[in-house]
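Note that this complex is displayed minus one protein chain, with the remaining chains in position.
Coming up: chain A.
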Amino acid sequence: MKQTLILLTATVLLLDVANAFAKDTYPNFTVSGFGTLGASGTNTSQLGFRRDIKQTPGVTNNWGLDDDSRLGLQADADINKSWHATVQWVARNTTGDFLEQNIDWAFLRWRPADDLDIRAGRLGFDNFMLSEYRNVGYAFLWIRPPHEFYAGIPVYHFDGADIAKKFATSAGTITIKAFGGNSFLQIPTNFAGSADESFTVVGGKLAYEYGNWTARLGYSYSKNNDELSALNPLLNTLNSEAINTVWPGAQGLAQRIATKNRVAHFNAIGLAYDDGIWLAQMEVSYVNSNIASYPSVAGGYLSAGRRFGKVTLYSLLGLSKSLSKRITLSDPLIALPALSQLHSAADQLINGNGVDEKSLSLGLRWDVGEHIALKTQWSYYWLGQNGTALWRTPASGGPTPDAVNVWSVGMDFVF
């Protein structure tokens, strides 16, 4: 609610500013947008394939439009030479408040010098190469950001401030950025619809661009400020004296599952090359987390492509694996259906959020017009024993497949 108010105020201010200066020569107000119309499907009904973990239910062997389809609108106001305001809203399939969660930008930027940016408001979470434009299909090569790397990152934005300084040298441009603030996000849960999360986020990036090359390092620290409200009933039960009499150790599990004040560190390194004909990109990340339901994970991808006129052919390899070991839960002393339900809920939270997948994709991008591109991609996923948290498991349960084909077609545009 507080966030919505802040955003509404920012929007009103932005419009006000735009109107106030409309007659002057400088203030320049523009509206632009981007979008994707995409369809995808798989060869299984046992798992839902989703673009990221904020989505439900994902597509199966019933094809669907809502993994990749989205429409973004952006309003920009150049107030004068140093001040600029931006609001971006991206309609898409995501969990939580459709208006608030889909606002990815709402900030004021002050540029006191040509190479210094200071921004405040709602900002993109600039930890990885694609972090700030995961929704802008037209700006990247693939049908969607590499699944192993980006699907597990629920954070698109945060409310706070950042400062970026550029150093232009004869041997390339170096950018240093620091950011901090609070990220409010709503994520789907397996047991109670959606859950609210609030993180304190602090991080930075170091980027280097030289000719056809871009390299970057990203880091951020996220601390969970609140207990997941959806977990409270379970935690209260596990903590209760009665349960601990019939199930010694239940309290220890509650401590393990609790999310408040737990921390995740996001570390990433990326490298990209583009000479106009050949293009390649890779990123490697390590998320070090002590949140039981968001276990530590290492991931990476490597992509290479070649342009033939307006058509680009590409390949993409991805890999992601949770590093946590499976924990065996002690059993209740007596066998009761209610207790075994409790046991399985705790087990799901502690052991059910692992990621273990590899994939190979082949695809094609065809720039059919100046502002429109058609894409198609085939991906083959190998799913390991350590979990399928990036996918959505249907309520029906049952065994999940070891391998899945995903086919996608899409049209990206900007206007």
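To be clear about the criterion, a contact is a pair of C-beta atoms (placed from the backbone, for glycine too) under 8 Å apart; a residue touches a chain by one contact, two chains touch by 3 or more; residues count from 1.
The criterion applied here is as follows: contacts and distances are computed from a predicted model.
Per UniProt, what's the omitted chain called: "Heme exporter protein C", "Methyltransferase family protein", "Phosphate ABC transporter substrate-binding protein" or "Molybdopterin synthase catalytic subunit"?
"Phosphate ABC transporter substrate-binding protein"
Kindly state which of the options A:L65, A:L99 or A:A168 is in contact with the chain not pictured.
A:A168
Looking at the whole complex, which of A:A215, A:I372 or A:V409 touches the chain that is not displayed?
A:I372
Where does chain A touch the missing chain, residue by residue?
28, 30, 32, 34, 72, 74, 76, 78, 81, 86, 88, 105, 107, 109, 114, 117, 119, 123-124, 132-133, 135-136, 138-140, 168, 173, 276, 310, 367-373, 413-415
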